[in-house]
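Each remark here refers to the structure printed beneath this line.
A single protein chain has been omitted from the complex, and every remaining protein chain is retained in its original position.
Per-chain residue numbering starts at 1, and chain names A and B are given in the order in which the chains are listed.
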Amino acid sequence: MTILTALDYAAVLVFALSGALAASRAQLDIVGFAFLASLTALGGGTVRDLLLDRNPVFWIADPTPLAIACTAAVLVFFTAHLLESRQAVITWLDALALPIAVAAGVRAATETGQSVPIILIMGIATGCFGGLLRDIVANEVPLLIRTGKLYVTAAFAGAGAYLVSGLFWPSDMLSLAACILVCFTLRAGSLLYGWQMPVYKPRSPRS
Amino acid sequence: MTILTALDYAAVLVFALSGALAASRAQLDIVGFAFLASLTALGGGTVRDLLLDRNPVFWIADPTPLAIACTAAVLVFFTAHLLESRQAVITWLDALALPIAVAAGVRAATETGQSVPIILIMGIATGCFGGLLRDIVANEVPLLIRTGKLYVTAAFAGAGAYLVSGLFWPSDMLSLAACILVCFTLRAGSLLYGWQMPVYKPRSPRS
Partner (left out) sequence: MTILTALDYAAVLVFALSGALAASRAQLDIVGFAFLASLTALGGGTVRDLLLDRNPVFWIADPTPLAIACTAAVLVFFTAHLLESRQAVITWLDALALPIAVAAGVRAATETGQSVPIILIMGIATGCFGGLLRDIVANEVPLLIRTGKLYVTAAFAGAGAYLVSGLFWPSDMLSLAACILVCFTLRAGSLLYGWQMPVYKPRSPRS
């Protein structure tokens, strides 16, 4: 198993759990859980593969991610009632999946020989679009646009860390670890301690 | 005309009618009707063709579906005021279009030699994404996530019926008929008699 495959699988698993929990909030049935879990889990990587014209799309080439997503959905269907606050768990699963998916995105872009800006974008897109699709289809306000939380910024910093690390160490494993660490630290710090960048503060929020 | 073309045309017609009715609820003008009708009618098949890298996309290869969708839009623009409840008619047109689109999806995946899980997914995606795009763009809660109604489940069962039927009968026509029959029966039974799968029941719906 290549690094990229392992990263794709890991991101799929964690995003699928968050998607299945979103399905539990919408009170769907078990197939609805599998649908929303798969959409969340495969969405970011699918956007990446379509944009990069990687053919076939990763989960068509190898349906293991589909199996992972559906297994995660079944697991959540039978255990979600044990959780105290599903929204908090969704947020934290999403925070864990985001860095892994960003790493999968930068890695795929590097493999196909893209330039630096495209590597950055593919990291951000792979990380962000799964959760974005989940929130839009489940009719929730996207986590990505919640004010005063680092989300795209964390993805961007992670992708940046991958590139900077690559300048100093020749090891791809180290660069991917740096990416995941930086992205997760920023996102987790934002959720736990309110770390944020200066946000635009209008006089009246919706004028 | 091949079976796949016929199925694509039929799904396009019925989905276009539902999209045009959604446009009437948003009080758009006639070009807005054609836009929303086309998006609904072509959305599912377009997602399928992009994922399967079928080139060119079906309605670029042959613009007949566009003509069908626009004709349906014009028809609805001048007759929608005759309907008692447009939301009910949208739901039923959607219920009719879903099985046909699922059949078009499994058929296209079979033609391009996909594996069993991908055939299932393509059936579900072709069936579900047109209506999903319609509801998201028209700013409505997606039909797909309404609690206690079979939607993705009906699509999944239809695609499954196609595959199971193919094991016993060599006729593709029979398998497609089984797909449409199973999917429509489940969706219609869900709408008429409240048929449903057990849904996840949280203690508090949005915690």
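Throughout what follows, a residue touches a chain if its C-beta (ideal position, glycine included) is under 8 Å from a C-beta of that chain, and two chains touch if they have at least 3 such contacts.
All values reported here derive from a predicted model rather than from experimental measurement.
Visitor: If the hidden chain were put back, which of B:L13, B:L52, B:L66 or B:V182 would touch it?
Guide: Spelled out, the listed residue whose C-beta touches the missing chain is B:L66.
Visitor: In the whole complex, not just what's shown, which of A:A6, A:V89 or A:I136 touches the removed chain?
Guide: A:I136
Visitor: Give the residue, chosen from A:M1, A:L82, A:M173 or A:V199, that touches the chain omitted from the document.
Guide: A:V199
Visitor: Check the options A:Q27, A:T64, A:T153 or A:T185 and report the residue that touches the missing chain.
Guide: Only one of A:Q27, A:T64, A:T153 or A:T185 touches the chain omitted from view, namely A:T153.
Visitor: On chain A, where is the contact patch with the chain that was removed from view?
Guide: 50-53, 114-115, 117-118, 121, 124, 128, 132, 136, 141-142, 144-145, 147-148, 150-153, 156, 196-203, 205-207
Visitor: Kindly note down the residues of chain B that lie in touch with the hidden chain.
Guide: Residues of chain B in touch with the missing chain: 23-36, 38, 46, 50, 55-57, 60, 63, 66-67, 77, 80-81, 84-87, 136-139.
Here is the rule we use: only the chains that are shown with their structure count from here on.
Visitor: Roughly how many whole angstrom separate the Cα centroids of chain A and chain B?
Guide: Going by mean C-alpha positions, chain A sits 28 Å from chain B.
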